[in-house]
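What you see is the complex with one protein chain gone and the rest in place.
The chains carry the letters A, B and C, assigned in the order they are written, with residues numbered from 1 in each.
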Amino acid sequence: MSEILDILLSANFWAASLRIATPLIFGVIGALICERAGVLNLGIEGIFTAGAMAGWMAVWLGAGLWGGVLVAALAGGFFGLIHAILTVPLGLSQHVSGIGVTLFATSLSYFTYRTALPDVSSPPRIEAFKPLDIPVLSDLPFIGPALFQQTSLTFLALALVLATAYVLYRTPLGLAIQAVGDNPSAVESQGLSVYGLRIGAVVAGSSIMALGGAFLTMSAFDAFFFGMVNGRGWICIALTVFASWRPGKALLGALLFGAFDAFQVRLQTEVGSFIPGQVFLMMPYLLSIAALVVVARRADYPRALLVPYFRGQR
Amino acid sequence: AVAADPIKVAAIYTVPVEQQWVSRIDKALNAAQDRGEITYTFSENVANTDYERVMREYAEQGMDLIVGEAFAVERAARKVAAEYPDTAFLMGSSFGPAQPNFSVFDNWVHEPSYLSGMIAGATTKSNVIGMVGGYAIPEVNRLMNAFMEGATSVNPDVKFLVTFINSWYDPPKAKESAFAMIDKGADILYAERFGVSDAAKEKGILAIGNVIDTAGDYPGTILSSALWHMEPTIDKAVGAVKGGSFEPADYGPFSFMGPGGGSFVVDESLAPADAVKAAKDKEQEIMDGLFRVNVNDTEPKSTM
Amino acid sequence: MTVRSQEAPLVLKLEGITKRFGGLTANGDVSLDLGKGEILALLGENGAGKTTLMNILFGHYVADEGRVLVADPSGELDALEPGSPSAALEAGIGMVHQHFTLAENLSALDNILLGTEPLAALKSSRAPARKKLDDLMARSGLSVNLDTRISQLSVGEKQRVEILKALYRDARVLVLDEPTAVLTPQESETLFSVLKKLAGEGLGIIFISHKLAEVLASSNRVAVLRGGRKVADLQTSGCDRRQLAELMVGHEIAETAREPGEPGAVLFSLKNVSAGGGRDALRDVSLDLKAGEILGIAGVSGNGQTMLARVISGLEPVRSGELLLEGEGLGSLHARSMIDLGFARIPEDRHHDGIVGAMTVSENLAIESIRKPENQRFGLLRFAAMRTRAKEMIKAYDIRCQGEDSPARLLSGGNIQKIVLARTLETEPRVVLAAQPSRGLDVGATSDVHRRLLEARARGAGVILISEDLDELMRLSDRIAVIHRGELSNAEPTETLDRGTLGLRMAGHGAEDAA
Partner (left out) sequence: MIRFEPREPASLGRMIAVSVAAAVVALILASVPMLFAGLNVFEAYGLMVKGAFGSVFAFTEMLTRATPLILTGLAAAVAFRAKLWNIGAEGQLYAGALAAVAVGTGMVSGPSYVLIPLVVLAGALAGGLVMLGPTLLKTRLGVDEVVTTLLLNFVILLFVQMMLEGPMKDPMGMGWPQSEPILDGAALPKLMNRMRIHWGLVIALVSTLGVYFLLKRTVWGFEIRAVGENAAAAKHAGIPVTATFVRVGLLSGALAGLAGVGEVAGLKGYLTADLSPGFGYSGIVVAMLAGLSPIGVVFAALFIASIFVGADSMSRATGVSNYLADLIVAMALLCVLVSGLFLRFRVRFIGVPRSREAAE
């Protein structure tokens, strides 16, 4: 038991939790924006991959780190636009379109990578984002290492949570997005464009998701690998429900998942000799399901989620 | 008959060619192609379900030699090979060769792993060594066990932390596992996966390379590496096919240090001199056939 | 044809509007105009094209032919850009739709503000808006708590928000599509007094209604659509009910009324039933329903009617108390068991609870008895039998549809109600529960529903009629009880009651106070 306490009390553990959570924060915020507008975006896994690949490749080709972030966001926006066009004005199945976009974005990223780098036995590296090491703050006991030794992208993710919450609850745009996910005809009858809002939200949300991928290749690591997204996108879809579509809870959910994962890794070395490793690896998923059971009753679906809107059709 | 023209070789990989050990096969085949001995083509990331079809398609295309990994598709691979007796097959396998044309190889770098273990055991100050692996499969377990044995042979007090991340490709995750081990006091990390050396470099500790030489990417971090060279195996097989003398055989021993299939490197600026000497002596014993490293394929466990 | 008081300047003019949906002409060459300060009632059967016409006006639909002209603030008529709600809003047209267009997850204030501020604004300026709305509410008498989430509001309050949405944008023309379909008599009266006040200030108003009484009482002018064409446009002062009804349906309508009858023994009772929670809960409700009578339940919506209907429908367990059929307790309640016991249940929301829109008319007719031998054998459906029976019912109940295999979703509200009536009444049930059975239906369909309920009564069934329409209740019920805040008063013979007394009781004044 004391080992467990030791883990929980260590600053490095919390630093790791935040690091592991960062791509999830981008992903869940992006997914939340799409879903708040009424569009489920199962393209997320592919958009992560595209962001990871495109951002990395841009830096590798000399675009600079922030240039890479921009390219990743643009790549995410591009695939988001495809999903948006298929599901919003065309009203096609959000499930299929999303999975189609995942296939498309993933295979296009892989194909592009392989065509550009046909023969690499060891993937090329870039100079990735470094932990900020903010002078005084980083040296604070406990808080310092846990919070202030993260890279800029982690702070960007945290800032995006605040920005999303502000936009959603305080600005006309956010109110319109909330409304279009609840009852599109409320938006249309007030002279706003349902399609415009939804397409915009999906594109913006997808750009943010792609940053989660970019974090993997530009901060958590410095090279691109096939399959490195490894289900993180899907986790974000689950976290969005867990978060009841609220930015604050989304952050909490991502952090919890990150903490489970960081904890799992540490516990595996503690008692790994008695318990099969897979039990630890299952932990974050099982705990997510358990957490969901607890919050399920209160979950507050965007009522128009998955429902395409056709003007003048009944 | 001795073929003058390059022979046609195809490789089938179940993972992308970047995967460490597949990259060694790819490298050896590319070298043979550059020498003009073969023409080389490959399919990567081939799903299990599709493996048999891909084998047949290459066989139908008239490949002279097909190289691949039969680990998860043993039965099917052997069946296909039997149906194309004119094609030579050289497959990664834990089992033996089969008539008429099915040869096997495996990555047997347990010897250099043992040696790098000796270096690590002598170098560690905290007496804690962390090991991050992909999956607990025999090819991985074997190396880890040899490494651990090497380390304890010189330092009985050394303790090991073992984690598997359940993915061949998740460097961020491997890195996090490595960080966790550093938190637990590890000062040397066995880098079975991409990502581990990065954690070591970032935290200023040492790492042990595996299969490929990454010392150039992490200057001052890679203490020692156990390298695998597929060239002896490939060159032997290509030569046999060219010479019309290809026979089912176990090419595994070509991965041993003796024929040059495995090698051991150490950064002498990072390791204590006497440890380097001990390891080099042991290397010689192995080469001379005086010492045999145990092969232990069971899953390694943390010892603290 | 058009008769209009010439002194008022025009604020709106529709010219030759034609709209087709596939082969169906929803509007055929309809022209209409509206003067400043005028209240125009738009009448027509279900499916006559009223909503379509208003949707074209507001830009939800684009007309195939014709155009819309709207007066600008100086009084000049300009053609309105078709197919653009934002253009319509800008031109000063406000619309309250037949189905509310409110985001339930936002507050009343935010719903009103939606679309009135630039989307790029960094902050929603709620404070100034609140001030303007406070003024507006004081002036118009429409008051609602601006900070309440829409999902917490009653139907009447939601409607007020809808009207405020339009007024907030300084609308010069206000269109209301069946605004009173879901309102109580009191709420309707308040609404019309507000509308009259607004018209006095110069607002041009068009409202759609099936209730002839309120049309006669509140409009200046009446336009009638039939089969998509305008068939009349008259000053209200010279009209009467009968004339309007005939203009709508094209023939005379027999008024249905109850004949005096002999109620039998007590058939079904509720004993001290409490159920549900919150606003719509039932508190200690008892009632006795006799065979061969119609028991009316009056009340302002949101006082427990929905819960009462759900309990009797077998959808809601009771917390305490019990239900008795012919003196025997019913035990746990299930929709299935209620059906098997001979309960016919007509849900108040027929689209949501009454039909499965994607399934065919014939399937919807069979859905309650799908496990009965006439519809299945060894778990296999007997389509031929289902179709045959569907054809019979379509004929017997005059269900207008393209055939028994067309999806039920395509039917009009009245015909959907007929499906529900047909499948529930066909089995000759002992107890009929009819919740708001004529809500939103036109005069013809309403009289059909009434006739069916009276037939059931004549057959000896007990009928519970939950309604907010006092005319309907007085006309059909043998006895009437009033539900208020989840408590049900004793039922009294209709002859001893009048509208005034009922109205007071619905508002919460007990029988003693009324006397």
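The working rule: a contact is a pair of C-beta atoms (placed from the backbone, for glycine too) under 8 Å apart; a residue touches a chain by one contact, two chains touch by 3 or more.
None of these values were measured; they are calculated from a predicted model.
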*Out of all the chains shown, which come into contact with the hidden one?*
A, B, C
*Which of B:F71, B:Y190 or B:F254 touches the chain that is not shown?*
B:F71
*Thinking of the whole complex, not just what is shown, which of A:A16, A:I47, A:L86 or A:A223 touches the missing chain?*
A:L86
*From the listed residues C:L119, C:L216 or C:I367, report the one that touches the chain absent from this view.*
C:I367
_Considering the whole complex, not just the chains shown, which residues of chain A touch the missing one?_
82, 86, 89-93, 95-97, 99-101, 103-104, 106-108, 110-111, 114-115, 118, 231, 234-235, 237-238, 241-242, 276, 278-279, 281-282, 285-286, 288-289, 292-293, 296-297, 299, 310, 313
*What residue numbers in chain C mark contact with the hidden partner chain?*
13, 22, 62, 69, 76-79, 81-83, 313-315, 334-336, 338-339, 345, 347, 352-359, 363, 367-368, 370-371, 375-376, 379-381
*Of the residues in chain B, which ones touch the absent chain?*
14, 41, 43-50, 52-54, 56-58, 60-61, 71-73, 75-76, 83, 94-95, 135-138, 141, 166, 297-299
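The rule is short, and it goes like this: only the chains that are shown with their structure count from here on.
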*Can you figure out the chain closest to the middle, judged by Cα centres?*
A
*asked:* Based only on mean CA positions, could you tell me how far chain A sits from chain B in angstrom?
replied: 35
*Roughly how many whole angstrom separate the Cα centroids of chain A and chain C?*
45
*asked:* Residues touching two or more other chains, restricted to chain A: which are they?
replied: none
_Interfacial residue positions of chain B with respect to chain A in the complex_ = 16-18, 23-24, 26-27, 30, 45, 130, 136, 161-164, 166-173, 175-177, 179-181, 183-184, 194-195, 198, 212, 214, 217, 301-304
*chain A residues touching chain C - in the complex, by the definition given at the top*: 170-173, 175-176, 178-179, 182-183, 185-193, 300, 302-303, 311-312
_chain A partner contacts - residues on chain C that touch it in the complex_ = 55, 58, 60-61, 85-86, 88-90, 95, 97, 99, 101-106, 110-111, 113-124, 165
